[in-house]
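Here the complex is missing one protein chain, while the rest keep their positions.
Per-chain numbering from 1; labels A and B assigned in written order.
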Amino acid sequence: MALDKNAPETRSFKVVGSRPLRPDGIDKVTGRARFGADMSAPGMLIGHILRSPHAHARIRAIDTSKAEALAGVKAVVTRADFAAAPEGMEDVLDNCMAGEKALYDGHAVAAIAATSAAIARQAAKLIEVDYEVLPHVTDVDAAMAPGAPALHDGRSDETVPDGYSANVMSRVEYGHGDIEAGLAKADRVLERSYKTAATHQGYIEPHACLATMGPDGQADLWCCTQGHYMVRNTCAALLGMDQGQLRVTASEIGGGFGGKTTVFIEPVALALARKAGRPVKIVMDRTEVLRATGPTASSSIDVRIGMTKDGRITAADAELRYQGGAYPGSPVGMGSMSAFAPYDLENVRTIGYDVVTNRPKQAAYRAPGAPMAAFAVESAIDELAKGFGLDPLDVRLKNAAREGTRSSYGPTFPAIGLEATLRAAKDHPHWSAPLGPNQGRGVACGFWFNFGGDTCVTLNVTPDGTVTVTEGNPDIGGSRASMSMMAAEELGIPYEKVRTVIADTGALGQNEVTDGSRVTFAVGLATIEAARAAKREMCARVAKIWGIDEEAVIWEDGAAKPAGPNAGDYPPMTLAEIAAIASNTGGPIAGHHEVNAEGAGVSFATHIADTEVDPDTGATRIVRYTVIQDAGKAVHPAYVEGQFQGGAVQGIGWALNEEYIYGADGILQNPGFLDYRIPVASDLPMIDTVILEIPNPGHPYGVRGVGETSIVPPLAAVANSVSAATGVRMTDLPMSPPKVLAAVQGQQEG
Amino acid sequence: MKYEAPSTIDDAIALLADAQAAASVLSGGTDLLVRMRADMAAPGAIVDIKRIPALNEITETADGWRIGAAVPSAVMSEHDGLARDWPGVVEAAALIGSTQVQGRATLAGNLCNASPAADSVPAMVAASAKVEIAGPGGTRTVPVEEIPTGPGKTSLAAGEFVTAILLPKRAALSGDAYLRFIPRTEMDIAVAGCGIALSLDDTGTCQSARVALGAVGPTVILAADAASALIGTKLDDAALEALAAACSAAATPIDDKRGTAAYRKHVIGVLAKRAAKIAYARAGETA
Partner (left out) sequence: MSQIHVTTRLNGDETEFLCDAQETLLDVLRNRLGLTGAKEGCGTGDCGACSVTVDGRLVCSCLMLGAEAVGREIETVENMADGETLHPLQRKFLEHAALQCGICTPGILVAAKSLLEQNPSPTEEEARYWLAGNLCRCTGYDKIIRAVMDAAEEMRRAS
């Protein structure tokens, strides 16, 4: 049975590429879908977390006795209730519950479980924490300077050169060639510095979980997460449990964008449940989400690019400094790798510094680290192109990475779609549309790696001939539909005959979290392979019935057919017919596939943004926006468009109005949706999309990830557009009205 | 905490006057509930005034308009007569929060919350609005600008509460407008806001004007110099520049997360010019 070809097929798809309704749709439009906070349990207590009011403070003592004495309080936990974390997980534990020091405003220091939320909150006020307030630092450049208040002494690794504070955790470097020699060949060398503020993923659903633990040590956890297997493994480690004793069920998830790829409240709820002997539910409020869960890094970046007057980049160099909050692990590595990835460069170098500050520990945010780097690089290229009077798309085409290009971060690219997105941008009516007064147009490219990773899928054929696909990755934007579509495509049955469910951790082996735009690629690959396994089994059963060789049975259009010398000897047997008698031919039929998926295909996008700037107020309006991106293969084009649009709008928010604002006291000034200003419906036009399909050689249908690349170009596309509209180069995000007005006025005075 | 929903003004006064109760007035609740949640308010009792029938009415009186303290801004927007007479006030109320918030938020609440950035307050001050206050000592009427005394503070005495907003009769050849600046298109608190009401003579010359500035000082600012800049002019460019300069000069803003002082001083002038033009056009239409 020749089913196992693993190269993109130039085939016509029946289901893949169509736009069926999603299986979880009815539940989500009727209010029935159960998200993190929608679950309850008999005898449930409500958990509440007490958080540090200081940006940096030593915790000298915590007295919980008055809280414990309050009627209705059933358990109080502090760090003393957790054993030492296993190696490598110390920071995760310390972030969930502070140890010696509170490292940021909002850091958890104690937690209460009580019979009502009101009692739990009242109890929190009775906990006495003796703080020794310490000097703090929140700005990345200030934190790097010698003499800056140090969060952790002695944790810098050997890569960090002398002359930096103890807050610089590590240094990375990528590239090839000779920067100075390349710059010497340039007609102009542009040197610019750029800054971006920290932004939050801004998912509308706050973190929520419900934990139960029995005296036998068996535990169940319901939570909204991008990866319940990760939650299981992490919580088991922090609570000293066997992974097999903890069953985690992922709720429907109300957005994550990377921010739900770690744990915050889950180990705390389990610790409270263990101590109280009753189920404990914890639901964060919005203030807690903004103060204590992962925003992304803020950045400070210096770029040097040399260009000839005909637009060829001779050398490109960048130093990236990212603060990732109170613990090591900012995404500066991925920022450094992705900064120049769209270009074919002879001489390229990026140096990245990972810096800690008194802010919440950063968490992944959609293409972590890449948007800030792209903002700097794409702004610099735009400025150079404009300076030479060149079309910024032509300059990018001249330098574009192609199949065979040695990337700035090492690997040589296979077939990629950057050039196609640039040509599509040039041909798009948006690129040549006229602009009005005070309007400008900007363009920028973006790159993301896309991931694979550990994945399990089991596909079961039911006795009546329907199919269930069981997978282990929370569906964050319609992936169940995509899995059902790929299974239906492979089996040759209607989409409606397949239902995909997300299993709890007891049902499958290890699954990597829903991140890195990996799900449609990796879970899709495993689904296709599981379907192929089921087909092989069904062909074998039919061969047995017909008394012919297995190799002489092929699968076509949802049925087993005799082939070769036996072609036409028997009428085809459909999946339903095979399923109906499976019990008599060997038992139930299933296919499964477990894999560490490799072959994820990198993806590129080009965005075009038109803005209009009010010269009197500095207010920027997005007038028109177009996303052009290579999807590899768009399994469900409506959801691919949705990823393009959603990423673009998050990037627009990052460019214009979103920022973490700290006071001089190190306290977050805007921990709410009122002043943490994500885009609202009236801020935006329709977001046009163009899906290109340059197949990923690493996936049977050519699928690449699509979820993250779309947030990479907007920062620069919008900045380039505002710069065109105002005539002033904008290098500091967000481009809030006061900053834009100051730039415009500065230009008028200058 | 107790919840009370009296059906008469006298019952409400009695509940509010009980010092032990430490009661707060609940009208739309869009500020009070947020403050309670943030532990910034912890009243011993809540006196919900929405069950008092008279407070839910918009009525045209011999002197103008009476807007009950429990009337939400959405109801004002739907009232053709009020919106025709005082479009600036109605539009200002319609800028408060979202559609959802406008279904609850009231002028009285916006005023008594005493935020320096309250959208409806500059519009009301420009419109020479008064408030009717009920209390243990009876009823009194004072200009709107006398209510807020500082951020979060009002001149209301213990047991007193606002029962209505009173807008004067709309004069011929007069118009009002309110504009604010926010970073997004909706859902933000004003960085600066300007309400202007003016009247013209039959040659189109401005005869009287009131210019009120929001979010550029601890309380709303009635900018007399700004009004003077308009009076006697037909709002030519020089008058508008003088208006802007007077507004910027009158403003005493601060730096905060929503904007810098310098930015506010500039933008208040921009808003004033734009609002004045709208008010002027409206005044011409009422001829």
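What we mean here is this: a residue touches a chain if its C-beta (ideal position, glycine included) is under 8 Å from a C-beta of that chain, and two chains touch if they have at least 3 such contacts.
Predicted model only: the values in this text are computed from it and were never measured.
Set against the missing chain, the residues A:25, A:465 or A:615 yield one that touches it, A:25. Within the complete assembly, B:36 is the residue of B:36, B:54, B:231 or B:249 that touches the hidden chain. Within the complete assembly, A:254 is the residue of A:254, A:392, A:440 or A:562 that touches the hidden chain.
Across B:12, B:26 or B:69, the residue that sits in touch with the chain not pictured is B:26. Listed by residue number, the positions of chain B touching the unshown chain are 1-3, 5, 26, 28-30, 33-34, 36-38, 46, 48, 50, 72, 74, 97-101, 103-104, 185-187. Where chain A meets the omitted chain, the residues involved are 19, 21-22, 24-26, 28-35, 37-38, 118, 201-206, 252-257, 283, 285-286, 476-478, 636, 638-639, 641-642, 645-646, 648-650, 672-674, 678-684, 686-687.
To be clear about the criterion, only the chains that are shown with their structure count from here on.
Taken in their complex, chain A has these residues touching chain B: 287, 616-619, 621, 656-657, 661, 669-670, 673-675, 677, 679-680, 682-683, 736-738, 741-742. Chain contact summary for the complex, chain B toward chain A: residues 38, 181, 183-189, 191, 256-260, 262-263, 266-267, 270.
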